[in-house]
Structure formats: C-alpha cells, structure tokens
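Shown here: the complex without one of its protein chains, the others still in place.
In order of appearance the chains are A and B, and numbering begins at 1 in each one.
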Amino acid sequence: MTEVGLLELRGLRCRFASRGIPLIAPGTTVHAVDGVDLTLAPGEILGLVGESGCGKSTLAKALMGLGDYQAETMRFAGQDIRAPLDRRPRDLLRRIQYVFQDPLDALDPRRSVLYQVAEPLLIHGLASGAEREARARAALRDVNLGADIEVKFPHQLSGGQRQRVVIARALVLAPEVLICDEPVSALDVSIQAQVVNLLRDLRDRRGLTILFISHDLGLVRHLCDRVAVMYLGRICETGPIEPLFERPRHPYTQALVAAIPPPHPRLRKPLKRLIGEPPRPGSPPPGCRFHPRCPLCEAACRTEPPALLPIVGAQHDGAQQSVACHVARRGEALPC
Amino acid sequence: MPLLDIQDLRVSFDTAAGPAQAVRGVDLTLARGEILGVVGESGSGKSALFLAVLGLAGARARVSGQAFFDGADLIDLSDRALSRLRGRRLSMVFQDPASSLNPVRSIGHQLKEAIRLNAGGLSHGERPTPEALLAEVGLSDPQRQLRAYPHELSGGQNQRAMIAMMLAGNPDLLIADEPTTALDVTVQAQILDLLQDISRARGMSVVLISHDLGVVAQICDRIAVMYGGMIVESGPVEQVFDAPAHPYMRGLMAARPNGAGRLQPIGGTVPSPFDSAPGCAFAPRCARRSARCSREVPPAVGGQRWWRCFHPALDAADAKPLEEAARL
Partner (left out) sequence: MLVFALRKVFRALLTVMLLVTFTFFILRLTGDPATSMVGLDVPPEAREAFRVKWGLDRPLWTQYLIYLEQLAQGDFGRSFVGARPAWDVVAERLPKTLSLMGATTLVTLLIGIPLGVIAAVRRGTWVDRLAIGVSVAGLSLPNFVVGILLILLFGVGLMWLPTTGSDTAWHFILPVVTMATSEAAVFARFARSAMLDVLNQPYMRTAAAKGRDRASAVVWHALPNAAIPLVTVVALYLGRLIVGAVVTENVFAWPGVGSLLVLSVEHRDLAVVQTIVILVGITMVAANLTVDIAYRWLDPRTARREGAG
C-alpha cells in the first residue's frame, strides 16, 4: 500500500473495557480491533468483509471518532483526524459521511423527507432557505427519488427508498468519503440492487470514495474495487477484488469464498468447510488468530502473529494483494 | 402419494386495520425425502404458509383450505391432535436460534424434553440419547453442550442444538424457516450441509424457507417462488434457474450479482396484505404485463414445472444465467 490514500489508517486499535472491582479483580480489556492498517485511494470502493464480531463495525465507528480507539496514523487528505467526534472540526464532519444498516433508525419519524435531507445544510450553516431546499431536491434526484417523495414521512416509504433518503442526506453535504456499514442488509433482495447501483454510480460520476462494510461477499465482489478481509480484529488479507476472489491466499479467505452460496444450482461446489465457530472476541488466541481453525496451522502460527505483507508477483493494475499468513507467505502450494 | 399436499391454502390475520391476507391460495406438494426451497421476500407469505400448516400461526390467524399430511388434513385436526403430530411427524426450526431457545433452561434440559415428549413411548434401546442427537448434528463436545445455556453457545451451535431437538421424534418433515439468516456465511454453509446430510440419512423431507436464492440453489431439489401470498413459479431447481418463466423470478435473479454486469432492481414495492385488487399481484411491478394481468389471477400452467403468468418468459434468448454465472 504505497499509493497516497485519501483516508489513511495505521495501527488502529479499538478497546472495550469491562469494569473490574477495585483491589479485588482487575477489569479486562478486549481489543475488538487490534492493529489495523487501511488505505482508501481517492475514488475507490473498498470492501471490508468478515464475520460478526470481527471488528468491522467497530472500525467504522472509530473512523467516525466514536468509541475508545487509538491509532498511530489516522489521516484524511493529509490531515490528522484522530480527534474524537466531538472535537473534530466541522468541515471534517461534512467531508466524511456515514450510512448505517437500518434506515428507519436513522430517520426522524415525524419529519418530512425534504426537511431531513435539508437539515444537515442547516446544521452546518451551508445554505439558507430556498437554496437549502434546492440542494436537498438535487440530492434526492441524485439518489433517483422523485419529487413526490419530498413531502412523505419515513413510514410511508419502502426500505429501499428510506435507505436512499439516508444516502441523499449524506450527499447533500457533498462529502468526499462515504462509510457504509451493512447498508443493504436490512433490505429485500429486489431492493438491494437500487442501493448498490446507486453507490456504484456515485463513485463513477462524482469520484466518491466509499468504504463498503458487508458480510455479503457476493455484493462486495460485485461492487468493490478492493477488499480487506478481517478476522478477530485484524486484517488477514487484502487486495484487488477479482484476483483476491479468484485466488485467495489466506486459509480464512479461502473458507469465506468457498462458503458463498452458488448463484445457480448447477454450480454447487464440492464442500470443503471451515471447522469450528467464529470465536468470541473476548479472548483471542495467541499467534495467528485464525490458527485454532486453520487446516494449515504450523508451530510458528501458534506463537508468532503474522504480519500483513505483500505477496510477490501478486500485483494487478498497481493494486497489491497482501496476506497475513506464515504458510501462504512461504509460497508453498495452497489448496485453492 | 405425496407426503404433504397443500390445496388452496389461505391465511389471513385479524388486525386493527382489517384482515391482512398473508397467503392467498397456495397449492403445493412435497414428496418423501425431498428438499423443497420456498423463496420470497418479506411479506410474501412464505413463513405464514408453513406456520399455518403446523397450526402455529397464532390466535389471530384465519386459515382455510387443506393440507394433507400422509393422508390426514392438518387444517381440520384439533389443536390436541396437531400438537401430538408436532415434533413427531412434523418439526420446525426458526430463524434466530438464540431467542428461539428458552434462555433459562440448559440445552440438555430442552433436548431431553424433546426426547421425552416425542420418543417417550419407545423402548430404551430405540429411544435416541441426547448425546447421539448432538453428535448427529455435529456438536462435538456433548457433555459440555448439554450443560450449557443458549447464551453460552454461538449462533451456529444453538441452531444445531435446535435441529437436534427437532430430530428427537424422527419426523418425516422438517420445516426450516430462514435457518441461516442470522448466521455468518461460513456457519451458514455448515448448517446447509447438515440439513442436506440429515435429509439424506433419514429420508426426511425438508422445506427450506429463505429469501436467499443462493441458499436454495445450494441444497434444494425443488423450488417454489412466492410473491404476494401465492406461489408464482415452481419446479425442479435446475430447470427453474436455467430458464425462469415468471418475470418475478427473473427479476430476483437479475437483482443479485450473477456476473452479468449491472444489477437490475425490481421497481415498485411489494403488495400490501390489505390490498385486494384483482389480478396478478406482481402486475404493478411487471414489465411484461398486459391489461389482462390486472383483471384476473393467472392460473397455474404446466406440470412438474409450473408457473402463474400470462406472459411467461419462455424464449430462451434472454435467459442465459448459467453461462453468465459460470464466469464467476
């Protein structure tokens, strides 16, 4: 990752502390995210995948300035953004916007769509009166919502319309980065496509940079340029989308890709399943965090955490595939 | 004779806003040992249909029609008689395994309860043991898992434990309502394998209710696509995926990534259960509709493989999903 990123993250750690009892039992600290480096190039869509509890949402919150986090580097367009949400400059809040899973939670049930889309402009003091409404209308058009929607209330909209209203509300501030945490998981299949296509268009037309967090690998493969795979608070593999899905190097990525349901019954895969359950983040194993479930586990994996390092020769159009695995790094033949 | 033969089943729920019609006339058969996938989006009636078949739709449900199970009409049975069939002949597992298990009873307690209720009459040698059932569903440490409470196990382990409970009576039919929706993708794959293995090993029929076409494609023999409370298309799973006839099934496939470029959302919204407009429920969202579509409900056309559509997409020219999908 040598390219200059719009958003750069180095050594991010996010903690959850459980309260202890003074003098008797010390509290415990769990690192939900434990040393993550991530770079978003301008205009790219980066997918962040992993199973529940892997820390992907915690990472998104840290980017927002929420939670108990620390980082060596957290930069946006060269500017240090390590400050928590309430101490971030207003302009920064405008330039990075967020979209969450459930649009109904994100919308005020008693305000009209137009008001809610215009409200960020009011809060940021960016436009007045008529201009504000005009820009809100433009944002609604950008997400393919017609004028009839303006006067409606959230409960009168479909799930896909609601999520597009949420996106319009983010877009009205003309952000440079959009962080989407499971933006389509609550939507029906026939509706998901609206939102996915919209995100793709926003990138293509406006050069919007998007972090797309999802557990749906099929959608990630369809939408994203690059992907980072998280397991128990660390990134185990990252790289350009097609090469990584074609030839995943990390045994966990291989298991994830193998578990994607086939798009057609004639493409049922011979089953090679990952054993065990995703462990709870409370007590991560030493060494490589995946080693207790790993079919390739060796002695070193149990003690030595592998670093995320580039794979020699795995470079595609300037994007580097990297893996954090002792075995894969040695270049031994991996079952794919 | 099919194991389950549903005829013109209708379910509506009494609500403050009037009757909500969840299922509007479903005909469906299920053979012994078969795995049937029932696909539909939220509000399609897929869960209500099978809850009604099992008599679990609740006090506000009004159910009409027939559901012959091994010859007996389940809709006509008394609560008592139906209760005696549940767990022994027909069982059901649900979406969220953690909340579907009693939080204050151990897994062992709940599993033994299922055995006592459904295999209590069997002699000691024939009665399944909790350990054997847990082993069958792939829980590797039965002693620990029997003592555990649901909150101490992962979602996948809880779902396995629930399946074990439902197997205690050696049922002929297991209905799995979105059994993997709350689970991670690697665990989902494990549970789907498990359902398929059990079905084959026991000759047990499975109804897999899902919103996910991929899940159905993975293990089902046959598929039924539901929309607006009706089955709009059904048939052997390969055939339906090869050449989906109903525009809705086509739309569903095009809305998911399939290697064919841009996703195609289906415009419009799902019909309201309070709506009682005549005609095909999908007509308002359908690109192929004609005037007739909004006047009368299309009858079922075909045999093993059938659909309800006046304008099915039978031209193979625009149906090449397999070639496209195979590129993935």
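Basically, a contact is a pair of C-beta atoms (placed from the backbone, for glycine too) under 8 Å apart; a residue touches a chain by one contact, two chains touch by 3 or more.
Predicted model only: the values in this text are computed from it and were never measured.
Contact with the chain not shown here comes from a single listed residue; of B:S99, B:T129, B:Q143 or B:S290, that residue is B:S99. For the options B:A52, B:A67 or B:M166, the residue in contact with the chain missing from this view is B:M166. Interface note for the absent chain: among B:H151, B:R262 or B:R295, the touching residue is B:H151.
The residue touching the chain not shown here, chosen from B:K46, B:R86, B:H246 or B:R289, is B:R86.
Within the complete assembly, residues 54, 56, 79-80, 83-88, 91-94, 96, 99-106, 113-114, 117-118, 149, 151-152, 162, 165-166, 168-169 of chain B touch the chain that is not shown.
Following the convention adopted for this analysis, only the chains that are shown with their structure count from here on.
Every residue of chain B that touches chain A in the complex is listed here, in rising order: 41-42, 154-157, 184-190, 192-193, 211-218, 220, 237-238, 241-242, 251-259, 262-266, 269-270, 321-322, 325-326, 328.
The residues of chain A lying in touch with chain B in their complex are 51-52, 158, 160, 188-194, 196-197, 200, 215, 217-219, 221-222, 255-256, 258-268, 271, 273-274, 277-278, 280.
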